[in-house]
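Here we show just some of the chains, and they stay where they sit in the whole.
Letters are used for the chains, namely A, B, C and D, taken in the order the chains are written, and counting of residues starts over at 1 for each.
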Amino acid sequence: MSAITLRNVVKRYGAVQVVHGVDLTIDEGEFVVLLGPSGCGKTTTLRMVAGLEDVSEGELSIGGRVVNNLAPKDRGVAMVFQNYALYPHMTVRQNMEFALRPMKLEKSVVDKRIADTAEILGLSPLMERRPAQLSGGQRQRVAMGRAMVRTPKVFLFDEPLSNLDAKLRTQVRWEIGKLHQRLGTTVLYVTHDQVEAMTLADKIVIMRDGYVEQVGTPEEVFAHPKTTFVATFIGSPAMNMIDGRIESGRMVAEGISFAIPARYHVSEGQAVTLGIRPSEIKIAASDDAGALDARVEVTEYLGNEALLDLRIGRHEMVAEVPAADRVEPGRTIRVRFNEAALHLFDAQTGKTLAL
Amino acid sequence: ANAEKQFEGVELKMLGIGDTSVTRLAPIVGEFEELTGAKVQIDMFPYPGLIDKIIIEASSDKPSYQLLWVDSPWVGMLGEAGALEDLTDLAKRDAEEIGLKDIVPIQLQENTWQGRLLAFPASGMIWSTNYRKDLYENADEMANFKAKYGYDLAAPSTWAQYRDQAEFFTRKAGDTLAGETLEKDFYGNAQAFSRVAGAITHDYFPIMRAFGGDYWDPGTGLCAMTGEAHVKAAEFMKSLVPSNPPDYLGLMWDLRTGYMERGETALSSYWSVRTVRLTNPAEAMVAEKGLVVGYAPSPTADGAPQPTYTGALSFGINSKASDKEKEAAWAFIKWGTSEAMMRRFAEEGSGVSQFRKSILSDPDLQAKYPYYGVLLSAQENAKRRIFHPFYQDVEENFGIELNKYMAGETETALEALTTACNAVNSRLKIFPEEMRLRWIDDVPADVLKD
Amino acid sequence: MGYIQRRNRRIFLIFLFPVIVALFATTIYPMLYAGWLSFRNYDLAKPFIPRVFVGWANYAEVLSSGPFLHALITTFKLMAITLSVQLVLGVGIALLVTQKLRGMGLVRTLLLIPMMISPVIVGLVWLFLYFPELGYLNYFLSLIGLGPVSWITSTDWALLAIAIADIWQWTPFVMMGTAAALQSLSPEPYEAARIDGNSRWDVFSRVTLPQLKPVLVSLMFLRAIDAFKIYDIIFVLTKGGPADSTEVISLYIYRQSFTFWRMGVGAAASFVSLIIISVLITLFFKSLQRGQASKG
Amino acid sequence: MDKPSTRQAILVYTLLAIILIVFMMPIYLIVSSSVKPSPIMFQKPPAFIFPVTWEHYVDLFTMRPFAKFIMNSLIVALGSTAFSVFMGSLGAYAISRIRHKRINDVAFWILSMRMFPPIAVVVPYYIIFKTVGLLDTPLALIIVYSTANIPLTVWLMKGFFDEVPTALEEAASVDGYGLVETFWRITLPLAAPGLAVSAVFCFIFSWNEFLFALMLTGSEAQTATVAVMSFWSSDAVQWGRIMAGSFIILIPGVIFVLTCQRWLVRGLTMGSVK
């Protein structure tokens, strides 16, 4: 019984409202990632769930029980903080023990739980060290260990990887994923890193300015973004966006025009925004009639791939091509958009035009 | 023996000072307990702040201290406040035992308020002059002095002579003194001009009295120290500045006596409590150096014998103590100030400043303490010091104003004296004249009447 | 009420309330008593004087009295000297002892000792040094051909002599705080300045000093509070003399209360001085902070 | 700030040597005078080699129950330190954590307790302690000193508590700890350097104080400082004994400096940067 439900949850600081009526259901055992740019209210939402902030309005329940006024310690949640919040004056073992003390378990049980958790996280050789003597990744694991020993019903993570360097981040990300698979606990995970969100989440909640923008599986939010915000926020390099207009059933932007895939509903003359991911812009043969002329402004070599900054007519776009196919800056090439992968949004509302 | 321990179980505490009047007694209070069964505890505090403690103690209803150490000028203040037990009857009752007649009378008068004996002397002081006898007897110096001033060099009997001699002996480093070249400056006299604890007034008042002045206007009971005599005395004192050490403004008692004790001044008048040090090589280099100190009564205006200036460091009983405690406290005072005890102190070494005729006139002791003679004879004709309830106001105001005058911050002596007098009078004026007059009336001590 | 709000209330009740109660309980009686005294003609030594209510008379006397104003000015003079010298010297020494050289830890430790000494003993020690004729200070000065100076016995020098003793005792405090602050400054800006070639003075006055400012302000804040109350050193060294050259507020209050026994006047003077110091200190430091905030 | 060159190093050492001599001279004076025979106490040039005498120390302990007075000083200083640091920490924590517009007023009120001239409250304290029978007991001094020490502790500790990340407390509260336990087990241990700094300052102040100790004690609770000063009598200042006593009084301070220097230094900035 560890489903989490937010019903029209609002958070105000004084007169400022920072979370606007969030509705969200997290099923038992689900791994949900709250994703969004800085300041959008992710942490605030998470902290309300943890009980570290009061809910200004609405209802928050965990396992079917309304917990609005419950103290954090009575909610049965465990939290991993952004900068770990390890107790610097305690060893790894003491950090874990400390988290277990309130449960008043027998010493043997405590020891066993700690040993097991340490084993899982590969912390066994580090038990007598203090946080200051650990590397970033090790600290991260201790923070998780401290949350895990309590075998909580709900795990909350607040940007647990943001302090790690790229390599470590990948590694710890894997560990978190594996852990979730193994324990099956409900997880609410805050990040603004989309790679984390994509690889870990069962369900991604994309927030923006205190509102929920889209909820869906990683595939859904990547392949079917509901808004231009989601479309540009997910995916790196960001999706190219072009403003245009529907003319005679085609989407037309200065110098370019496309057929409209069937899954979009448009009306004639409508102002629309067209989106295309850099990887869906392909280099075409020089005699390809349907292709466009593109001048390469900058080439960035990334090893496997290369990024080309293109100027197509009056539009600036980025294309991602295999490194082998890269061209020198200054040259003009022909490119073709993968029309099946086009996205169309209403230019006013930014909402998708997909049916 | 049991019968003797009449104060078994009584505990006495004395609010005292870390002073020879007390420190010699403190380690042997066990002897008193042996005798009487009363436990005595002497708390010693620094002189600065002691009176504050006594007043605060006196102002509370339940006493913490049964015995109070009293500097005699406080008697007026403490007496008028009713803080001290009247010892008259007790002293009369035990006159025989304590040898009342043996005590220099002025020392008893010194401790009275409105005729009542409020404290019992433990150390008797007199203001007297100490001088470098070896210089005064040096042939060259004698001749030079005679040539310059027209009379023989001898311990000064008038203040005018005192100034002449101070001036005469003031020498710079490199000058000759008694045939020897001086390595450093030598001063004609060392007087305390510091305002701290009214030190300057202790030097000023004897001069002022000698010049014929008095503290109070006998008609109104107000401060009268703005008269011609007072001004002259202040001006005279200022005229001593050039022959004083350059630090005269800050010279406190111990600093000033230090000059004499090291033999760095020709003349210095001060309280006899420190005179004793001049006889002790451990305390005074002058004795160690083999220089000879002469002792003389304080000078007067005209050379004729004049009432000199006294003081006493005494023990009093807290009026709020219980009767039993008072009895025990009295027994302790008797024990601690008895002839036997005082003689013991005198024989032990430097001793306290004595106040018993039998001791001061003892030839053996006189040999040991050459100043005993002066101490005894001077007190015969002595007059007590200021004893007014507003004594502290007088000392403080005059201390500051005279100090400012000596420092040159106040133009004239009259101005300084007037400011000080006004400050004192502003507080006195609110009282009825009859009361003020009573305060200045030195009623003869009851105990001295037969 | 939400949990966090409840928690805030509990922090107040459990943590702050006992402190307020304890401080209140231990100070309320003395404060009220002093307040009561300040409206009364109360001579502790002379119970026969009627201890009547006199309204604001004591305050009026204090505020109009020459000696009080004189004491106030003297106090500020002393504060100005001691605080500024302590600041300059403290920072200067801190700069020296934070150099990356051997033995600096020991030097720092030694230099902290004066701060640990009882102020009355500081007074005594300096008395020992300042003594007219006897004192070693003049002797040392004479060795280098100076003096003698009538340290505590001339109206020209006495206040300075007090200041020197106070500076000796409290410069280490400023030094300690500044040294700590210096060590916590990040080294990179200094390296940047080295590469850019900024002069030492430039770096000190424009990089170091501004960054030290908050710490210095805070140190001076504590010093100012205590400097305004300075008593022990003067009590031992000069008792306000010679003349009235070192008579500070505390001594004025002391004299009124314990020499003239005018407890009412003393109490009134205490409240006047409390108000003056708290107003001045808040104004001064608020303005400093504002200066900082407006730039920020 | 890079490593100074040799020339700079020489300059620094020279300056420091001068500063050290100036600052240490009075200390040397205390030490040397405490073992100097009285007659040569003021001898010039000062004797650096002289027959060392212990008589001042002997006098100190025989003419006064000085050992007892040291004990009193210790009891009073430790008592007040413990109480002040305890109370001050509580207050500082609340002031650091409570978000309320009046909290600064409370803080200022607490600090203003330290600004009141002590002389003005000597008599009221005397009266109240006399009434409740606390006069001449260490408890009286403990209470009085705490009124000055608590504000200082609040001032110092607030800075330290500000530095303890609230996330740690939140972590504890999510782990199942209440307010007090979190404070006791997490916040306080982490502010330990602050406790050390506050303790040192409280101790030193209480250990050294003179005015209240003089007024509020007699033979029972008299402290070492007053006892040393009592060698300043009406007719003489007993320098040897005073210096011997001063030296003894100096020892705890020096021990503190030696042991806590690092913490002191760290503590002071952390506390005061805010």
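Please note the rule applied: a contact is a pair of C-beta atoms (placed from the backbone, for glycine too) under 8 Å apart; a residue touches a chain by one contact, two chains touch by 3 or more.
The shown structure was predicted, so the numbers you read here are calculated from the model rather than taken from an experiment.
Asker: Stoichiometry for the complete complex in this file, please, as a label-and-count formula.
Answerer: For the whole structure file, chain stoichiometry equals A x2, B x1, C x1, D x1.
The rule is short, and it goes like this: only the chains that are shown with their structure count from here on.
Asker: I need the common contact partners of chain C and chain D, sorted by label.
Answerer: The common neighbours are A, B.
Asker: Taking each chain's centre as the mean of its CA atoms, which one is farthest from the centre of chain D?
Answerer: A
Asker: Between chain A and chain D, what is the separation of their C-alpha centroids in Å?
Answerer: Distance between chain centres: 55 Å.
Asker: Taking the mean of the C-alpha atoms as each chain's centre, how many Å separate chain B from chain C?
Answerer: Centre separation, chain B to chain C: 38 Å.
Asker: Measuring centre to centre with CA averages, how many angstrom lie between chain A and chain B?
Answerer: That pair's centroid distance is 93 Å.
Asker: Provide the list of chain D residues touching at least two other chains, using ranges where the numbers run on.
Answerer: Chain D, residues with two or more chain partners: 122-123, 127, 211, 229, 232.
Asker: Name the residues of chain B that each touch 2 or more other chains.
Answerer: In chain B, 48, 52, 56 touch at least two other chains.
Asker: Write out all the pairs of touching chains, ordered by chain label.
Answerer: Touch list across chains, by label: A-C, A-D, B-C, B-D, C-D.
Asker: List the residues on chain B that touch chain D in their complex, please.
Answerer: Residue list for chain B touching chain D: 13, 15, 17-20, 23, 26-27, 41-49, 52-53, 56, 60, 62, 64-65, 71, 253-254, 271, 273-274, 277, 281-283, 285, 288, 313.
Asker: Under the definition above, what is the set of chain C residues touching chain B in their complex?
Answerer: For chain C paired with chain B, touching residues are 44-48, 131-134, 148, 150, 152-155, 158, 235-236, 238-244, 255, 258-261.
Asker: Under the touch definition given earlier, write down the residues of chain D that touch chain C in their complex.
Answerer: 1-4, 8-9, 12-13, 15-16, 19-20, 23-27, 29-30, 33, 42, 44-46, 87-88, 90-91, 93-95, 97-100, 106, 108, 110-125, 127-128, 143-144, 146-147, 150-152, 154-155, 179-180, 183, 204, 207-211, 225, 228-229, 232, 239, 242-243, 246, 249-250, 252-254, 256-258, 261, 264-269, 271-274
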